[in-house]
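Note that one protein chain of the assembly has been removed; the remaining protein chains are unaltered in position.
Right, chain A next:
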Amino acid sequence: MKILVCISKTPDTTAKIAFTDNNTKFNDAGVTFIINPYDEWYALVRALELKEKLGGTVHLITVGGADAEPIIRKALALGGDEAFRVNADSQDSFYIASQIAEHAKAEHYDIIFTGKETIDYNGSSIGGMVAELLDLPYVSVAAKFELEGTTATINREVEGGEEIDSVSLPVVVSCQKGMAEARIPNMRGIMAARTKPLKVVEPVAADTLTSIAGFELPPAKAGVKLVSPDNVEELVKLLHEEAKVI
């Protein structure tokens, strides 16, 4: 079993969101960066579980600058075997997916896992794009992945429930909660990660289809209007007359 897990570097979930350069750049001053939670908790850990059960290798790939290396080392510490960093800085999903697809073409993976989305740009696009570029089946927002021989049974989320899919490998899957339980790297893993291969590859030429023109922060809330617990009728009135939502 040969599995590729796509890893993205994102700000910590509690990071303060602010922008610089006339609101065109994320202000990373004082921000802790982590592995995108969907990539780590669900995609990577499920890949490791499959490897532990069936044998094989787990490769990691990220598209980013040298500042992405600490999070890639953490993914190696959790149990990835070998990592690839495509040395390019891009916010365009198609450009990033093109780099991943180019790498995957030569490696013939059985499974490519991504997180369902990154918690910074929330595009939920990379998996589907990689699948299309490689002409592979794609199952999005999966909560369960079971394998029997070369046939995967995958639960994917749909409006108001789940769809259960059956697909022959190779396959691209985007992962969410339910796939696996988060793990913490142990000391042996951290030591081993130091010497595991992390190859830096240069990007191939690819189109950039989108760019971020600027960021905005939401307007501050006017402040909460408190209603006495003994006067819930007042809340009903406010919701009807002022907020006009009932």
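Rule of thumb we're sticking to: a contact is a pair of C-beta atoms (placed from the backbone, for glycine too) under 8 Å apart; a residue touches a chain by one contact, two chains touch by 3 or more; residues count from 1.
We take it that contacts and distances are computed from a predicted model.
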*asked:* As a check of understanding, state which of "Carbon-monoxide dehydrogenase medium subunit", "Ribose transport system ATP-binding protein", "Chemotaxis protein CheX" or "Electron transfer flavoprotein alpha subunit apoprotein" is the UniProt name of the chain not shown.
replied: "Electron transfer flavoprotein alpha subunit apoprotein"
*With the full complex in mind, choose from A:A29, A:A66 or A:I164 the residue touching the hidden chain.*
A:I164
_Positions on chain A contacted by the hidden chain, ascending_ = 11, 13-14, 17, 19, 37-38, 41, 92-94, 97, 116, 119-133, 136-141, 143, 153, 156-168, 174, 176-178, 207-218, 221-222, 224-229, 232-233, 235-236, 238-240, 243, 245-246
